[in-house]
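Missing here: one protein chain of the complex. Every other protein chain is in place.
Right, chain A next:
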Amino acid sequence: MVQVTSPAFKRNAAAALEDAGLQKALGKAKGAFLQRRAAAVAALPEFETLRDTGRDIKNHTLANLDFYLETYAANVERAGGQVHWCSTAADARAAVLDICRKAGARTVTKGKSMISEEIGVNDHLEAHGIQPVETDLGEYIIQLRHEHPSHIIAPAFHLNREDWEAQFRLSHTDLPKDRVFNERRDILAEARTRLRQKFLAADVGITGANFLIAETGSSVIVTNEGNGDLTQTLPRVHIVLASIEKVVPTLEDCTSLLRLLARSATGQDFSVYTTFSTGVRRPEDLDGPEEYHVVLIDNGRSNMMGTDFQEMLRCIRCAACMNHCPVYGAVGGHAYGWVYPGPMGSVLTPTLVGVDKAGHLPNASTFCGKCESVCPVKIPLPKLMRHWREREFERHLSPQGIRSNLALWAWFARRPSAYRLATRLGIRALSALSRGKGAFRWLPFAGGWTEGRDLPAPEPGGTFMARYQARQKEARR
């Protein structure tokens, strides 16, 4: 299970900034995501309108969530599937283990799923003697490295090609020494060969869901590797892990959101594989599972309903916010210290693990607003991060030093005459300190700033207000 290291965000970030390998990976991968999305959006004139549509579909669904969840569950059951309603992560883990045990499972293949990370399924299965095998290429290497994803759609965002090769040579002990891994396709071929056996041997396949469709009882996954399809069609039992906000009313709603998802995520018009699964194999079907289970997970979502954070439940996990975030781009995903990084994680993590542990995350943003401007369902991420800062401030969780400085500044800012006097004196002192130089290389109490950059000195001649008033007086003479 992912340990929460969010309280150590600053330390994590400092280490990340010094990690040359990570910085190389971040630079490369980020550029590609940005360019592809920009091109895809430019090629679709109605993209902005589609964002409104996406937001409206999600808002409507959330406003009627109970209805759509019940409709969805009824339709799953009509198609021969079972729905397991789980309030907590522990309930969900228990439900998955129970299904696997009843199926007599020894190995379980898995498609990429962030909710699986959130509830910690892998460790739970392993602790009970069942081997989970990640089949998404990025997840596969992450699992070999005993790491967690650093990005919600590109789990191995933090790795370079050399890291893949090194890990394969370490984990696949039978690899001939002369095997070359010069290109991406060499890596793919190696992973594919290993995974093929796993797909065939698996007793249960677990996938996530990008959407659940109420009117049909279908779950939908998108992948670019086809691993999800092999995961869910080959084994006898298919388990879908999904949180409750994944439900949408109709197939048509789903396709609108799919058009947004692929473009926002990878800049594709459509992902390579988009797969709809509905219930168990029917007599006339060529393939499909004999058992179809949906583990439907709340884990804190319903607490967000009716609060400022309800808007976050629109999220379709495209990762555009983190791809475009300059803070994520500087420190990568692991620094955020839990499952969901970047702007969406900075809003979601405090909800799910507590603002006392994750208070850094909504603070580590310049509020540049880029995330909101690219969000396919128009989640006002900066506004929601600010709400967290308000909660933190109300509960006296923000650092005492910052609170004291803020209180002192506020005292003066509320009293214009006192403020005028204090700033006049303060600026005079600062000007004197600068001794005619244009900038400070170091200044007490500004150590953080002056570590990496100079602090420009105030323009000589006093504050604007002082000079303006003197000018007015002069003019009246």
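Criterion: a contact is a pair of C-beta atoms (placed from the backbone, for glycine too) under 8 Å apart; a residue touches a chain by one contact, two chains touch by 3 or more; residues count from 1.
Assume contacts and distances are computed from a predicted model.
Asker: Per UniProt, what's the omitted chain called: "PF01796 domain protein", "2-oxoacid:acceptor oxidoreductase subunit alpha", "ABC transporter ATP-binding protein" or "L-lactate dehydrogenase complex protein LldE"?
Answerer: "L-lactate dehydrogenase complex protein LldE"
Asker: Of the listed residues A:D19, A:D91 or A:D454, which contacts the missing chain in the full complex?
Answerer: The one listed residue touching the chain not shown is A:D454.
Asker: Name every residue on chain A in touch with the hidden partner chain.
Answerer: Residues of chain A in touch with the missing chain: 10, 13-14, 17, 326-327, 330-331, 363-370, 372-373, 386, 388-394, 398, 402, 406, 409-410, 412-414, 416, 419, 423, 426-427, 436-439, 441, 448-449, 451-465, 467-469.
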